[in-house]
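A single protein chain has been omitted from the complex, and every remaining protein chain is retained in its original position.
Presenting chain A:
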Amino acid sequence: MATLNPVAPSIAAPPSPAAAPAAVRPRVRWWVIRGTLPRPVFLMLAVAGMLLPLLLWWAWTTFGDPDPVFMPSPGAVFARILRWWSEEGLIGDIWISVYRVMAGFFASALIALPLGLYIGSYRPVQAALEPLTDFIRYMPAVAFIPLVMLWVGIDESAKVLIIFIGTFFQMVLMVAEDVRRVPMAQIEAAQTMGANRGEILKLVILPSARPALLDTLRITCGWAWTYLVVAELVAANSGLGYAILKAQRYMHTDKIFAGILLISLIGLLTDQSFRWLHRRAFPWLHKR
């Protein structure tokens, strides 16, 4: 049969499975620039990315056998967290630290938001305040500790003030930038509909900048957390940062690890809450 016509069968043959349009299920393409990933794949990678360092840490402390003073094992750190919780008042430390960070952060946001709105909207305000803010923001917040102690003493407000100093000036500048990014066309459209200045601020600039402002708050809130340890240098006797500092004095490396991990965990949770809020508050950005 093959001798009759070697070409014909391949033409007449039903399409082989490979040639048929069987590739209906699109292949997941990983390396597309700004591509997308199916959600389960994304989550899997994220979890793997988090667990891998933990695994390496565990492997090293188990098989490498380093001096626990230098490198405690994950198990030891976890046990330490439990002990901290049951015997050393972990909840109280978390509570006071969250309070300090949030107080500093909210005080800063309360002033930075309106101030940034005006700096970003009105040139005279910008000219008068932006260079000054830019200048102050490079002053090292840590170096203010002695001054803060001198000026406001060593009570709670001193710690809150340090966090405030660390976040406020950056926040003002970022808010002003967010406000300046509102497209001029959106503002001009309102002007041609007869909106006055107050209405433009309230009905156009603020709502338009709101998603960017929430992102700015999210980022600066993270910075506020990084100033916690610094703030609790000021005559504190409680708090996560203070616990880390004290553990340092007694070479309790496991507690240092525990404190650092707890702070990052709280930071991560805050960050995720901000992201969740972003999705809830600005559905038009997330729904297409």
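Note that in this section contacts are C-beta pairs under 8 Å (C-beta built on N, C-alpha and C of every residue); 3 or more make two chains touch, one makes a residue touch a chain; residues count from 1.
As a working rule, contacts and distances are computed from a predicted model.
Engineer: For the chain that's not shown, choose its UniProt protein name out of "Amino acid/amide ABC transporter membrane protein 2, HAAT family", "Beta-ketoacyl-[acyl-carrier-protein] synthase III", "Methylmalonyl-CoA mutase" or "NitT/TauT family transport system ATP-binding protein".
Structural biologist: "NitT/TauT family transport system ATP-binding protein"
Engineer: Looking at A:T36, A:Q186 or A:S264, which makes contact with the chain not pictured?
Structural biologist: Spelled out, the listed residue whose C-beta touches the missing chain is A:Q186.
Engineer: Give the residue, chosen from A:V28, A:L203 or A:M251, that touches the chain omitted from the document.
Structural biologist: A:L203
Engineer: Could you pull out which residues of chain A are in touch with the chain that's been left out?
Structural biologist: 183, 185-186, 188-196, 199, 203-204, 207-208, 210, 282-285, 287-288
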